[in-house]
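With one protein chain removed, the remaining protein chains of the complex are shown where they sit.
Lettered A, B and C in written order, each chain numbered from 1.
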Amino acid sequence: MNFAVNIGGIRMKNPVTTASGTFGYGREYAGFVDLNRLGAVVIKGVTLLPRPGNPTPRIAETPAGMLNSIGLENPGVEAVIEKHLPYLARFDVPVIVNIAGDTVDDYVKLASRLDKAPGVAGLEVNISCPNVKKGGLAFGSDPDTAAGVIREVRAATRLPLIAKLSPNVTDISAVAESVAGAGADAVSLINTLLGMVIDVNTGRPALASVMGGLSGPAVRPVAVRMVWQVYRAVNIPIIGMGGITCAEDALQFIMAGASAVAVGMASFVNPRATMEVLEGIEAYMRDNNVGDIKELIGIAHERS
Amino acid sequence: MNFAVNIGGIRMKNPVTTASGTFGYGREYAGFVDLNRLGAVVIKGVTLLPRPGNPTPRIAETPAGMLNSIGLENPGVEAVIEKHLPYLARFDVPVIVNIAGDTVDDYVKLASRLDKAPGVAGLEVNISCPNVKKGGLAFGSDPDTAAGVIREVRAATRLPLIAKLSPNVTDISAVAESVAGAGADAVSLINTLLGMVIDVNTGRPALASVMGGLSGPAVRPVAVRMVWQVYRAVNIPIIGMGGITCAEDALQFIMAGASAVAVGMASFVNPRATMEVLEGIEAYMRDNNVGDIKELIGIAHERS
Amino acid sequence: MFNKKYTIVKNEEVIPGHRLMCLNAPEIASRAAPGQFLHLRCGDGQDPILRRPLSIHFADRGRVYILYRIAGRGTSRLALMARGDIVDVMGPLGRGFTLPAPGERVAVVGGGIGAAPLFFLLKKIGKIYGKKKDMVRVFLGASTLAMVPGAAQIRKMGFPLDIAADDGSGDFKGTVVDMFRKEAKNLALDRVYACGPPPMIRALAGAVGPDPAVEVSVEERMGCGVGACLSCACKVRAGEGEGFGYARVCTDGPVFDLRKLVL
Partner (left out) sequence: MFNKKYTIVKNEEVIPGHRLMCLNAPEIASRAAPGQFLHLRCGDGQDPILRRPLSIHFADRGRVYILYRIAGRGTSRLALMARGDIVDVMGPLGRGFTLPAPGERVAVVGGGIGAAPLFFLLKKIGKIYGKKKDMVRVFLGASTLAMVPGAAQIRKMGFPLDIAADDGSGDFKGTVVDMFRKEAKNLALDRVYACGPPPMIRALAGAVGPDPAVEVSVEERMGCGVGACLSCACKVRAGEGEGFGYARVCTDGPVFDLRKLVL
């Protein structure tokens, strides 16, 4: 059986990767998961300078999901290159760095810095983070601005570029087409849905930052729908994510058109979730005589 | 204690109403709920002519929610006026008719027909239904088209108008402002999020119509966030809905800025959900010495 | 129509992957009719969130029984419950079977777990027919003999029972409809009652001939169970020719005249 997929130039030995911000820098889960067995590791979003992140509470539980407003806490790109990439280089797994900026220039600087760093297989350009004041979400909400970021980043690096799209838009296909046109090698979706919880005992928002990003099984139907729509709109590969907890969930994304899948908050609940997804996909393929994972990508379109 | 609220001219004795399409025409739940105790009844969406609705399966269960693609099955406005409004007229409860059309003209005809029908307290203009091919969602996705519908309907009736907004937009405040400017007396939100489930055993979409509308507790954080945003954008009352199952859920919406709340799919799970929400709000007010429900509307904005 | 919490008296495996649950539910038991169903919550949280419709397998002396196949998330949770646990139940819901008049020649046809509601129907028919149970023929089908629910009880009630099994372990090798087709020719049936998966119902429609009145119980995904949400639509003929409309399985059915259905 063949599980290998190629995500815009990143060769993954299987389609299972991690959602940025939910798997730290890999080492946090190394006690539970053999990192060599992952298709790729996508690390926590990195910015040019260190960021402290938002005040707490940063998370709130919601029905079949959670809100987060971490606020891109990270030690900055230099520290990531120094401290975290060398650790990951020990493993036989492509490392994808998720980058975030306040300005287009931030993204460009990050890309050209990481272009020269060893051990980077590709960049995931986060134009969809709902948890920072400037930039982030704003870039991803409009097809033209989104394309602007990708175009500039494209010029700054030869690394494979994955544009991470926001679900908080009227027409995700339009954004996907636009970033594909601007040179993205792949798209990943979805980032979190903007949401909010109020603590009725205090009458205050449950998160210190008022709003946060909703993820988890609750959002999966929205995510599968968006993958479906984007598959029809663009020809570049899709990394699907949003509420994947098991192989069946992952297969929904693959059948909707994703070439790879990322496991997000499910790792918090089950630290071996990535491995169980992988093993479950293998079992499904065995049981259904599917010789190559590529045979499953997008099949629901033919059957609907 | 005072529970009465006024939703753009509709006097409700308490803030608890039903979400269109989840409470039939009232009579289906009359065995479980004393309709006289509801703040208002919002009935299933009605169109000019009868509609058969979509093929089955029309629903799929999702984590803490469900997808539906009923496709606005209804007997048409004349049958609703003849068969269903007279039944509801027996009760001491304002009846709000949810209207849907394929064209602006459909909405106008519906509004002028219902303007003359007895027993209609107001119209909820559904510019956000994801389950019909033309119109519906399309009207609600753009501030200008949305305003266009409301402006024409406004000219056709003196009934209070509630614009029902779609969450499938980049900027719900913009749509809310636009319909308020066009003459809506209130807004209701949210309608369902567009979603999809794939049955991995068949490789086919679980719904016959491929996509459907996601509702239930899963979407509540998105709905509360949108009510919060719209409260800051417009001065007309808001009916909040999306995953309300109990008083605590309802209070989140009220504290975020909703003057009334609608119970949707929770009635399927617990046919007395509307009554339990109402009783729970009363208990909360008693326990917290709140003399008037209006004191709670939007308080989270002051406290954040 | 009630919505109450009832105590489980029993919840036991009867055939592999199938359980019989007995509830202490006097209000429902005294009003239930064959073909009606219950709408149950499978646990007290939101996982799963929707209720599950399950036919009334039998009701008597304050107790209501359901016979269910462990099919997925909801029924798996039901299967974990034990004597003394509480279940939130709406019921009895829907329109059941029209009972036969004494003297009518009747066939009762069930496929797999579809047989669940037929047991209650047979009990009522038994009361109506008294000693004349040989005017009633029962045909049940399954993959193998051991998977036919309640066969012994049906025989004990005095009904002639024929079992079709795909693997030849029954009285007939093949589907229950094939068996029915073969037998029915000679029976001059006035009424047929059937319940089973959609392919079986379609096959039956082709096999049953124009004479008997045929009632079938239909399954469709349900939201509310009370006619409010229009989830459970099933296609029924409207007017002459190709015209159709949708009926609600939960309140217009689940039992329908087979000839009114668009299959």
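Note that in this section a contact is a pair of C-beta atoms (placed from the backbone, for glycine too) under 8 Å apart; a residue touches a chain by one contact, two chains touch by 3 or more.
It should be emphasised that the depicted structure is a prediction, and the values quoted were computed from it without experimental measurement.
When the whole complex is considered, the residue among A:Thr56, A:Thr103, A:Thr202 or A:Asn288 that touches the unshown chain is A:Thr56. Considering the full assembly, B:Ala64 is the residue among B:Ile10, B:Val41, B:Ala64 or B:Val95 that touches the omitted chain. Note that of A:Met265, A:Leu278 or A:Ala300, the residue touching the chain absent from this view is A:Met265. Against the chain not shown here, chain C presents residues 43, 45-47, 77.
Across the interface with the omitted chain, chain B contributes residues 63-64. Residue positions on chain A in contact with the hidden chain: 21-24, 28-29, 31-32, 44, 52-53, 56-61, 63-66, 68, 70, 73, 216-217, 245, 265, 267-272, in rising order.
In this section, only the chains that are shown with their structure count from here on.
Among the chains, the centre nearest to the mean of all shown protein C-alpha atoms is found for B.
Distance from the chain B centre to the chain C centre is 36 Å, each centre being the mean of its Cα atoms.
Chain C has its Cα centroid 47 Å from the Cα centroid of chain A.
The set of chain A residues that touch two or more partner chains comprises 63-64.
Contacts with at least two other chains are made by residues 46-47 of chain C.
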